[in-house]
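Here the complex is missing a single protein chain, while all its other protein chains stay put.
Our next item is subunit A:
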């Protein structure tokens, strides 16, 4: 494993006209690491994702990706650098088939349609949706649409993938499958940061957990350390 961090976030803050959504958040992510990002509703998890993926410009602090300052870059620039994301509420291309959705992702690295199709077929197979390739994306189940978003993000050949609640609303079998999928992403050497409320999905596979509360980082450690951290317990259960 490479020792220089893939992602280094330093003192990141984001405020929306006085409402502070993120304050002074610092952490690093190494190549291939699985990071769980948890916290109560409104803790600032999605805002942090939006800052990392270029959808928000941070109010303070800096973000370095592979040693390069990427603070305030655009989403398309972040994607080109190798930061991919999924959306909490799925945003699939309704007018396209499942395969075509993934092809759009693959086109970031190869504009040739035939090559993009090949790549997309491989990613659909990776998430287990090969049999649904020709189906209109809008006709897929919610669980399938979430996997489709993962395939689409992976098709951009990222080094870091941001997964926003990919396990929400899934049944226990599907949660296990989703955990296995995240692990297989790790085996490809791709780091992931996973926002998740489904603890049984994230705790067994995460190498490290970050906990946010009221926009600030309150804990950073292994899942076992986090489970016993008094501040985390207080945040979740109330004092």
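As a convention for this text, a residue touches a chain if its C-beta (ideal position, glycine included) is under 8 Å from a C-beta of that chain, and two chains touch if they have at least 3 such contacts; residues count from 1.
One rule holds for everything that comes next: contacts and distances are computed from a predicted model.
The chain not displayed here is annotated in its UniProt record as "Branched-chain amino acid transport system permease protein", chosen from "Sugar phosphate isomerase", "Branched-chain amino acid transport system permease protein", "histidine kinase" or "DMT family transporter". Only one of A:4, A:113, A:180 or A:231 touches the chain withheld from this view, namely A:113.
Contact with the omitted chain, checked across A:26, A:57 or A:95, is made by A:95.
When you scan A:53, A:160, A:181 or A:198 for touch with the missing chain, the hit is A:53. For the chain left out of this panel, the touching residue among A:8, A:64 or A:104 is A:104. For the chain left out of this panel, the touching residue among A:14, A:152 or A:217 is A:152. Interface with the hidden chain, as seen from subunit A, comprises residues 53, 55, 74-76, 79-80, 84-85, 87, 91-97, 100, 103-105, 107-108, 111-113, 116, 134, 136-139, 152-153, 156.
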